[in-house]
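Complex shown without one protein chain; remaining protein chains in place.
Labels run A, B and C following the written order; every chain starts at residue 1.
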Amino acid sequence: MNERLKQLYKTQILTNAEDQTYFKELTEATHILEAYNPMCGDKYTLYLKMVGEKIAEASFKGYGCAISRASTSVLIKNILGKSLQELQAIIEQFMEVINEESEKSPESITADEELLAFAGTREYPERKKCASLSWDELKVNYPSELSAGNSEDLELS
Amino acid sequence: MNERLKQLYKTQILTNAEDQTYFKELTEATHILEAYNPMCGDKYTLYLKMVGEKIAEASFKGYGCAISRASTSVLIKNILGKSLQELQAIIEQFMEVINEESEKSPESITADEELLAFAGTREYPERKKCASLSWDELKVNYPSELSAGNSEDLELS
Amino acid sequence: MFDPIAIKSQFPIFKKKTPNGVDLIYLDNAATTQKPQQVIDAITDYYSGYNANVGRGTYWPATKATGAFEATRTKVKDFINANSLKEVIFTSGTTDGINKVVNAYLMPQLKPGDEVIVTEMEHHGNFVPWQQACIKQGASLKMIPLTETGDLDYGAYDDLLNENTQLVAISAISNALGVKNNLEYLTNKAHAVGAKVMVDAAQLVTHEKIDVQAIGCDFLCFSAHKLFGPTGVGVLFGKEELLSEMPPLSFGGGMVKRVTLEGTSFADLPAKHEAGTSNISGVIGLGAAIDFVNSIGIEAIHTHTRALTDYAIEKFSHIEEITIFGNPKDRTSLVSLAVEKAHPHDVSAFLGERGIAIRAGHHCAQPLMDYLQVSGTCRISFGIYNTKEDVDRVVEALIEVRDFFA
Partner (left out) sequence: MFDPIAIKSQFPIFKKKTPNGVDLIYLDNAATTQKPQQVIDAITDYYSGYNANVGRGTYWPATKATGAFEATRTKVKDFINANSLKEVIFTSGTTDGINKVVNAYLMPQLKPGDEVIVTEMEHHGNFVPWQQACIKQGASLKMIPLTETGDLDYGAYDDLLNENTQLVAISAISNALGVKNNLEYLTNKAHAVGAKVMVDAAQLVTHEKIDVQAIGCDFLCFSAHKLFGPTGVGVLFGKEELLSEMPPLSFGGGMVKRVTLEGTSFADLPAKHEAGTSNISGVIGLGAAIDFVNSIGIEAIHTHTRALTDYAIEKFSHIEEITIFGNPKDRTSLVSLAVEKAHPHDVSAFLGERGIAIRAGHHCAQPLMDYLQVSGTCRISFGIYNTKEDVDRVVEALIEVRDFFA
């Protein structure tokens, strides 16, 4: 097997993909978002419970490949307890780690091994969306979603 | 102007195109056919009155270019008083005159100048359908049409 | 500098001779435009280099194909100044887009007593679908008449509008007269009574900048093949609010979230309205066509084809046996005419002999032919590769036709 791919799937990703800690529904969620990749069908529901300005609790459910699942798990882990302001910074940092056009090396952006594991997608444009799926959803929709909430269409999905 | 085209439109065709003799409705028609070329919109209604086995009366109305109108006029002229059997032979002869793949020269097929005038379309594939429009309609539809009659959709056309 | 000769050299068809051995002078641009090499290459590159279905596979070349396909959506959005990518739906052409809006948007809400307004100059593609919907639902189809000059009768339009008007469907430019309609006016008035507006931009797209936000229309359709792009692909613009509220244009793969025996939930915009495998090579080719147009500049194209139209009118009007149809305030892109004693098809045949391709017939606008009281016209429609010399050759040919049939 190709060493580059093995690199990408290295233990960090497989471990996080199998981690069940945050893989559950959050019945008291104040905000529910849906990250969906129509290209492959991967889909995650993200549950957030805001208390004041902070994300007090978070979890996810859904279906997808090892990369998207691991990245969603890592996302949840990273936003817990954070304010919306902090959230934005975290998301931007991650986006830069996986951005193949970034001038910075991944290691110069963060020292977090779990985040760095996804830098491998810099060489895999096809898998970049897997890594960023849930992060994109939060980035694009949190300003409106976090103020309004949105569970439309979720009955069927 | 191109001499070949002038040849095609030579007096025979222009004269027949302007001939009003058969350009009328036939209220006592026993059979009505519609020759329509969707490519250009040319359309002729052919009226036939069968008495016994013979075409006792015939006429046409419609709209089209000089070639299609002349050929329809010549068609009517040629089938008047003919039996269905004779009709078939006349149509086949005309088709051969305009058939660019025929091995026979037009002059060896007929001596009728009015029919020969259309031999020019052998060199004009784009105009062949103009020459054969009404003839085709009669050829394709007379077996069924002449036994059943068909004036469907004519109200609007 | 705008140089039609240099532009023409990018269109491979003009390197061919007609069967008569003469150069092709193509003046049926309103029917379809010729294709520049870069559009043809875009299609060939896709089929030869990265052919795959889009929006599904995670392998190369599927990812590359999806990228190229979606890149066109961005190009279209910018080209027509839509608000977002969600407002750009790929269809198989103008007619397809209009039919789908009729079926999915209008039909479910149209009831007896409702009214739909079209114009007397509409192409059948923007006439028959609305008419048939009205017949089916017991609603009324109203027609904005033309004045003597061939302009829309705007006063009559104002009178037709009322609170029963559900929708107004109008061509931006008539494909048979070249009349340019005042879309902003028509749209504003329609909105004032709560009616929606569909703009048929089939002819506009290749001659003038489209700005859907400036027009304010609710829907707008065009076909790629009239914009130097491939056949079988078009665009439906719709305001996001409408597109997201209305039922899907059609149903199938790629436009669903979840399907069970009992029901289906639909994907978000724009996927919701794009069922099944799209015309992928067509969409990619449309993207190349937009790049091509942008490289020349739509304003420059507009200036050029309008100048040709003015030049042609001026020239034709000196020939007494020629009748030019319409004399509107704002005419562009084409001229419709008749030659005394010569049937339009014979005129087009004679011109065809000289390699001049024009269109004779009713131009899919029979109500307009009824208004003009003719069964057809000769239409000379311009594109970026045409020149004043082309017009001069048409004039020569028309004079000979006139003399022959005189």
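Keep this in mind: contacts are C-beta pairs under 8 Å (C-beta built on N, C-alpha and C of every residue); 3 or more make two chains touch, one makes a residue touch a chain.
The shown structure was predicted, so the numbers you read here are calculated from the model rather than taken from an experiment.
Counted over the whole complex, the shown chains touched by the missing one are A, B, C.
Remark: the omitted chain is touched by one listed residue; of C:D96, C:D114 or C:D151 this is C:D96. Interface note: of A:L48, A:C65, A:V97 or A:L138, the residue touching the hidden chain in the full complex is A:C65. Only one of C:G113, C:G138, C:G194 or C:G252 touches the absent chain when the whole complex is considered: C:G252.
Residues of chain C in contact with the chain left out of this view: 12-13, 16, 18-19, 24, 28, 31-32, 34-35, 39-40, 43-44, 47-53, 56-62, 92-96, 98-99, 102-103, 123-125, 127-129, 131-132, 135, 141, 143, 223, 225, 230-233, 247, 250-254, 256, 258-261, 263-264, 275-282, 345, 348-349, 351-352, 356-361, 364, 366-367, 370.
On the side of chain A, the interface with the absent chain consists of residues 1-2, 4-6, 9, 14, 40-42, 63-69, 126-127, 130, using the contact rule stated above.
Not every partner is drawn; the one left out touches chain B at residues 36, 38-40, 125-127, 130, 153, 155-157.
Quick note on the criterion: only the chains that are shown with their structure count from here on.
The mean-CA centres of chain B and chain C are about 37 angstrom from one another, to the nearest whole unit. The mean-CA centres of chain A and chain C are about 44 angstrom from one another, to the nearest whole unit. Averaged Cα coordinates give chain A a centre that lies 75 Å from the centre of chain B.
The set of chain B residues touching two or more other chains is empty. In chain C, no residue touches two or more other chains.
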